[in-house]
Structure formats: structure tokens, C-alpha cells
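As you look at this complex, bear in mind that one protein chain is not there, while each of the others sits in place.
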Amino acid sequence: MESASLPTQDLGRRRRATSVLTSDVVLGALGILSFAALWWYGHQKTTFVPSFGEVLDAVPSFLTEEAIWPDIFASTTRVVGALALACVVGFLAALLMARGRFWGLVTARYVDLALGLPSTIAALLALFIFKRSEVGVFVVVAIATFPFIALTLRQGFLSANKQLDDMADVYRFRPLMRVRNVFLPHLVPYSLAAIRNEYAHAWRVVVLAELFAVNSGIGWRFAQAFDRFQLVEVALWLLTFMVVLLGSEYLILRPVEKWALRWRGDA
Amino acid sequence: MSPGFIHVEGLQVSYDGDRLAVAGIDMDVGEGDFVAVLGPSGCGKSTLLQVLSGLLKPVAGKATIAGTDVTRNGGGADRDPRVGYVFQDHRLLPWRTVAQNIELVLAAARVPRDEWDARIERLLAMLQISQFKDSWPMRLSGGQRQRVSIARALAIDPAVVLMDEPFSTLDEVTGRLLRQQLVELWQQQRRAIVFVTHSIREAIFLADRIVILTKGPARVLETLQVPIERPRQYEDPAITELESEIVDRVMSAWGYEQDAGHVKTPPVGSS
Partner (left out) sequence: MSTSAATLPSARRLVSPELVRRALALVTAVLLALAAWQLGTWISDGWIPSLGAIWTDIVAALGSGETWSDMAITSKRILIAFFASTAIGIVIGFAMGLSRIAEGYFRPLIVMGLAIPDPVYVIVAILVLGTEESSGIIALTLALVPFVVTIVHSAVRARERQLDEMSRVYRLSRGRYLTEVIGRQIAPALLAAARTSFAFAWKIVVLVEALSQPTGIGSAIYEAFRLLDAAEMIALALIFIVVMRVVDAVVFGALERRLLAWSR
């Protein structure tokens, strides 16, 4: 990648070692500070935008408030459950799209439909059909996420590795052995990519679904704060949401992905 | 000549039902023979191996190993003669360690589990890669991966080892080391080896007998014994001499014209 011959065109790119001022951490902090400055400006200009300090002050009492944890837990279970459902449906859809000639095309139409369905409309529809039950939320999130999983896995199926298949033929691998050792492991990178993307997506849709359809969870809390014009609460729940999402993504998902792909060497 | 351990008669193979990749090959390989199959690129020599390993079915002719017809899906893994195959591109499962890769073929060949460890240790030692037993294939060099591939092929105690240009992607030094190792292994174990290559020198160095194929669709051009005694040196002048002889003989057959020492390449559109 790096060329040893000519110095690459340097449109502002500097070597990291040369200056602390340009390290990623400092720059990132500057970015966040800019946002904070904007916030501060908003606080100065209006009466109802809370200052950063106000929000921070509210954190300890927020965290010790018992009632927040069931809502966080509820949202988490919905995300995980719906994602699991989406994985199953997505896998089946991908299999059909990759292998089934006619039914694959039919399935593709449904995947297409799900891709093109605004989540808000799905949420309202689910709320109408399922009233205020958990099922509605699960359905909405699953419908929103399964098409992406299906499309990614379909890529995986289509890119099946003929050379390894031939090797399995020559050494007379039995069908079960092939599936476990050649077919499934080949899909792992695709599955992990799909899950990582859709995990974040699922969290965003869960909040939306909860906003409309149920009386618990983080989305519901946002709705409450909105109704009561409580910007501090909105800020607190936003922080909570981001901590949970980004935390679980970086502390759980990425390490798992790294472990599952550890055979890749330094690719 | 009585039918050999590997017996190929009138073999014709086609890829797509239209054109033949192999237009008629007869070949016999004795039980401990090292036979090289030599041909230009794209002539169908790999196809021969694919038939022998059961990957492809011929449109005509027959092929047997130890009397069993390999072109038929016979009694399954139990009755099929065990075939070890070393591909040009190692074809190790990248998501399994070296030892696991070998275990898989052992399991597929129904080798009893209690023998696995011993076999793996022994083979890795023979190929001098014991230290990579628990490594991921992607962390190994090309030469090391090919050694694993060879170890895998030998682990199942095959009747025959089929090798499809296994050293052609390796650098010169590694290639020479592995050729040497292969000959030594063969001399210890005396298995039948069918070694496909496009390198004349490699064929002469390694094999007892060379089957030279024509340009595609392949037929046997000639078969010759390699009269040079073992152990052979890769740089041996005797090898060089034989190499030039063969070059002269195959030039026109492979579509090259020789004119006062300059080689004219074949016109565009052939091969």
C-alpha cells in the first residue's frame, strides 16, 4: 500500500509521530469540544437548553434510580431477541435467494419490500395489529434488519469456494463434515459483518418502535421526556443509549469478531 | 504390459460436453512407481488427476486404482482406494489449524481416532514442520503450507499420491528443498506417485518414468524411462542433456517451431 518510491501526494496528511497536536485523540477531543461549544451557545441563547453542568449533575441520581434498569434491560432483550429472529429469517431467505431459482426470486421480492418499508409505518402497523404487546416490537425490528442480513449472507453463499469444495470431494468428506468444516466457517465473516451492522441498526429501530408501541424501554422513556419537555432527561437517556450501544459494540461484538476471525493472520 | 496398479485406458474427458480436454490417454503406473506427467499449460494434465481422484467422470475409457474402478461412485469411502491429493494451491482450510486440517481427512478416511496423534506427529516431523502443529495456515509461508498439504495427503496412508504442480508457485530455493524432501519421502515409503508438471527438469529429477502429453486435447505423445541413477543432483549434466533431448522432441508437438536456435512462438489462437 505505501509506496517506497515516490512520496505520496500529501493533501494535509502528516506523519503521526511528528506532532502531538495532530494525534487522533486530540483531534477527536477537539471535535467533541466543538459540539460542546455549540451546546454551550445554545444554552446561552435560550432559556430551556440545560447547561452541560446541569446534565452532569443529574447523572448520579439518574444512575441510582432503580427504575431505569428494567427499561434498559427490556430494550436489550428486544434487540437481542429480534436480531436473533432476523438472523434465522435472513439465513433462510439468503439460502433461498442463492439456491432456489423461482422461490429465490419470490423471496427477493419480499426482502426488497422489507428494505423499502419505513420503520415508522411498520411500527404504527404493528402497534395496530399487535396492540401494545412485545410481539409488535420484535416484528418491527426483525423486519427492519433481516433484509440486510439476508443480502449479506446471500453474498456469502454465492461466493462459495469451489477449490475447498473440490478438496473436500477428493478426501471424501461426508455431508455433515462438509457443512461443519467448509460451508459454515466460510459464512462466518459474512455473518459477523451483517450482525455488527444490524446490531446498531436494531438498537435504533427498537427505540423508534418503543416510542410508539409499548410502555417500557428506552424508546418509551424518550417519549415521556419529549411529552414533558424535559431536555435534561432526553440528554440523560441519550447518553445511556449511546453508552449501552457503543459499549456493547466495542466491548462485546468487536472482540468476539476478532476472536472468530483470528485465523485470518494479518489480513 | 500387464495392467498396473494404476491403469488408465483410452481415457477421454470433456468439461462441457462439447470439446474434449483429454482425447485418449493410456497409462500404467506400478505400485511403487514415481511417474511424472508432463505437458504444456492447459493441455489437460490436471484433468487426468481429477479423474483418478474421482472428481471428474470421463466420457469414455476406464481408470482403475488397485483394480477398483475410480470412475464409478462405488461402495463409498470404505471401498474407494484412498487417494492423497496435493493441489497447486495447498487448499488447506484457513479456519482450522494444521493439526485440525489433517484430523479432518483422517476422520473422512475412517482412520481410528486413537491413531491420529501418532500419525500427525510422525508426518509433521518427516516434513520438518512439527513446530507448526497448532498454527493457522495463513501464518505460514507458501512452502510450509505445501508441506502441510503433503503431510495431509500422506496421513491417510493412501494407495496413491496425486500431485498437481505442487511446487510451481514456490520460489526456486523452497522448490528445490521440497523436491528433495519429496524424493526422500518416496524412497522411504514407496507409494505410487503421479506428479503433474510443466517443468521438464523437475520431471526428470523426480520421476522413474515420464509420460509426455500433447497439446490439448491431450493424448500421450510418448513415455520414457529416466535412466539416471538416484540420488540425482538437480544440476546434473545428465539431466540437462536429457532435458534438451526432450525439448527437441516436444517442440513441434507442443506447437513451437525451431529455427536456427530461435524459438518461434505459436500463432495466436492456438492453445
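Here the chain labels run A and B in written order, and each chain numbers its own residues starting at 1.
Rule of thumb we're sticking to: a contact is a pair of C-beta atoms (placed from the backbone, for glycine too) under 8 Å apart; a residue touches a chain by one contact, two chains touch by 3 or more.
Small disclaimer: the values here were computed from a predicted structure and weren't measured.
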Missing chain: touched chains present in the view: A
Chain not shown: contacting residue from A:120, A:133 or A:161: A:120
Omitted-chain contact residue, chosen from A:63, A:106, A:158 or A:256: A:106
Residue in contact with the excluded chain [from A:138, A:157 or A:222]: A:222
Hidden partner chain, residues of chain A it touches: 1-3, 5-9, 11-14, 16, 22-28, 30-32, 34-35, 42, 46, 48-49, 101-102, 105-106, 108-110, 113, 116-121, 124-125, 127-129, 200, 203-204, 207-208, 211, 219, 222, 225-226, 229, 231, 234, 238, 241-242, 245-246
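Rule of thumb we're sticking to: only the chains that are shown with their structure count from here on.
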Chain A contact footprint on chain B (complex, rising order): 53-55, 76-77, 80, 83, 85, 87, 89, 91, 93-96, 104-105, 107-109, 136-139, 156
Residues on chain A engaged by chain B in the complex (per definition of touch): 163-164, 166-167, 169-174, 177, 181-182, 185, 188, 262-265, 267
